[in-house]
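Of the protein chains in this complex, one is absent; all others appear in place.
To keep things simple, chains are lettered A and B as they appear, and every chain counts its residues starting from 1.
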Amino acid sequence: MITKDEVEHVGWLARIEIDDAEAEDYAVKLSSVLDYFGQLDEVDTDGVEPTYHVADIMNVFREDVVTPSLDQKDVLTNTAEEKDGYIKAPRII
Amino acid sequence: MTKWLSISDVKEKIAATSAEEVTASYLELIGKSSINGYTCTSDGALDTAKMVDKGEVAGPLAGVPIAIKDNISTKGLATTCSSKILEGYVPPYDAHVIERLKEAGAVILGKTNMDEFAMGTSTESSCYGVTLNPWDHERVPGGSSGGSAAVVAAGEAPISLGSDTGGSVRCPAAFCGVVGLKPTYGAVSRYGLISYANSLEQIGPMATCVGDIAAVMDVIGGYDARDSTSIDKKIDHQAALVDDVKGLKIGVPDEYFGEGVDSGTEKAVWDAINKYEEMGASWENVSMPNTKYALAAYYTIAMSEASSNLARFDGTRYGPRNDGENWHVMASRTRAENFGKEVQRRILLGTYALSAGYQDKYYLKALQVRTLVKQDFERAFANFDVLMAPTMPLPAFKIGEKVEDPLSQYLTDVNTVPMNLAGVPCISVPCGSSDGLPVGLQIIGNHFDEATLIRAAYSFEKNTDHNKARPGEVA
Partner (left out) sequence: MVYENPDGVMVGLEVHVQLNNLNTKMFCGCSTQYHDAEPNTHVCPVCMGLPGALPVINKRAVESAIKIGMALNCEVVEQTQFHRKNYYYPDLPKGFQTTQYDFPIVGNGKVVIEGEDGEHVVRITRAHMEEDPGKLIHMGSIEKSKGTLIDYNRSGMALIEIVSEPDMRSPKEARRYLDKLRNILDYLDVFNGDLEGSMRVDANVSVMGGQRAEVKNISSHKGAERAILYEIMRQKNLLRRGGEVVMETRHFDEARGVTISMRTKEGEHDYRYFPEPDLVPMRVSDWAPAIREELPELPDAKRARLISEYDITEMHAKALTSDIRVADFYEVVAAAIDPRVAGTWVADVLKGELNYRDLSVDSFTTDDIIEIIKLVGEDKVTEQSAVDVIRTILDNGGTPMEVVTEKGLLKVKGDVVTEAVSETIAENEAAVQDYLGGAEKSLNFLVGQVMKKTKGRADARQARELLVEALKD
């Protein structure tokens, strides 16, 4: 079960603005999915290694060789606001 | 008949007319389409076709039009994942598969509609509205690569690319009556594929026949140094186009024929398995006991990864931006306003599943179950060459039918997600119908054994007429 408070906290962690009414609704909808996930509790996984990667590969590296960067205009073309070659965003605090 | 061309049909037509004419005829069909399969068409398509005609571009797919799912980055061509949050985003680079296709001479027709960020089974969560199933316009085309399957089924592209995180190629292939392959994890570079759940997904082709699937795989498959999970293993897909299944050992997992499976679907799949027996293969039941937990494990992992993958959409570098007194408020609003409801739900659930105090219960546990699911496959492939099951437990459902209850839609993925957890390859081929709607037979192979999959699928196609069924003109 997920509470309304938890929904709000998770919303903040995920940077998704959630108003009061929405939080109520989410609490219900998310809880039913989490209940479903809860069936994983039935599985005995003692001593079972988690699978982070299905392919058993290791040590994949790149040599330290420079490749071309993008043109500045291609970097800035998709942003909502730019200034003097910088991407502009609202202040932090 | 100009619709439903295979790659070799297209090449014949180019020889008889020109690449430009072929591309133009596809663009015309797309212009008249009523299924909403494309999100945009490419301005460069005709130019590429002209270059093919002038001999400036050659390669195994010279002049062959292809439709691309909207989550695969195309330089200079909008790539939005069917999401408002990527409205207006034009990538400055091509995905690896796009580079390969361009080198092979393929003509990119346009981008295809999908569930927003590939999260869904119906293409209903697209910000562009649902794509209609060409067999029945009141039904969904499946998802999340609904557009890619529907445009091939409707004859609006000979081939297309989709991506499959938990069935997103196979489900719409089954619902739309086309062939769709999810390659082994690591067989096709993900560079340029906008991640939903990166440990699970692969780009895969869709087409009207198995031969075309093999032809596309021979172009897009193989090692790419820009994807650290890409594996250097050479597979010759087209060499596997052999009509011979004698001695093929088929495992039929009981767990894939559970309660929820529609009877018409079940019958079509059993008919197919019996046909294989007729053709010289043998089958036996096999138990895959952890299948029932695969769905919960899959969604837990997918949502957890998604919550992180989608963090970059914060209104700063691309996409629309909402107002806010500071950056954090701006980002929170931008995300609340521009991600659809299902995407937001999955981000919230994934954030929760990874958060302090819950990570062990959900995320870690799901990864352990993933190991058990993978072991089910390892045991099965010790005894069988391929496994067979229904791709989807039911045919295409009605538009709107499962929108209100996300869980009911998740449950339809029950037969497709285990392969993504295990990373094994699988293909969905048309194998008949249920209530006049296409049914897909799912053939599952061992890691990097695409050759056996393709041989099995190709033999079935050669010995049956199922892949020749086409949607009638729908009023």
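As a convention for this text, a residue touches a chain if its C-beta (ideal position, glycine included) is under 8 Å from a C-beta of that chain, and two chains touch if they have at least 3 such contacts.
Bear in mind the structure is a predicted one, so any value in this text is a computation, not a measurement.
Between the chain not shown and the residues B:S168, B:T229 or B:T371, the one that touches is B:T229. Residue B:R190 is the one among B:R100, B:R190, B:H237 or B:R333 that touches the chain not shown. Of the candidate positions A:A27, A:V48 or A:V75, contact with the hidden chain is made by A:V75.
Summarising the interface, subunit A meets the missing chain with residues 9, 12-13, 15, 52-53, 55, 57-70, 72, 75-76, 83-93. One chain is missing from the display, and on subunit B it is touched by residues 71-73, 79, 81, 86, 89, 91-93, 95, 190-195, 198-199, 225-229, 304-305, 307-308, 310-314, 316-318, 327-328, 331, 351, 354-356, 359, 363.
In this section, only the chains that are shown with their structure count from here on.
Separation between the centroids of subunit A and subunit B, computed from CA atoms only, is 23 Å. For subunit B in complex with subunit A, the residues that touch the partner chain are 88-90, 92-93, 185-186, 199, 225, 228-229, 231, 290, 293, 296-297, 299-300, 307, 311, 314-321, 324-333, 335-336, 339, 344-345, 347-349, 351-353, 355, 361-362, 364-372, 374, 406-407, 410, 421-423, 447. On the side of subunit A, the complex with subunit B involves touching residues 2, 6-7, 10-18, 26, 29-30, 32-34, 36-37, 39-43, 45, 48-55, 57, 60, 62, 70-71, 74-75, 77-81, 87, 89-93.
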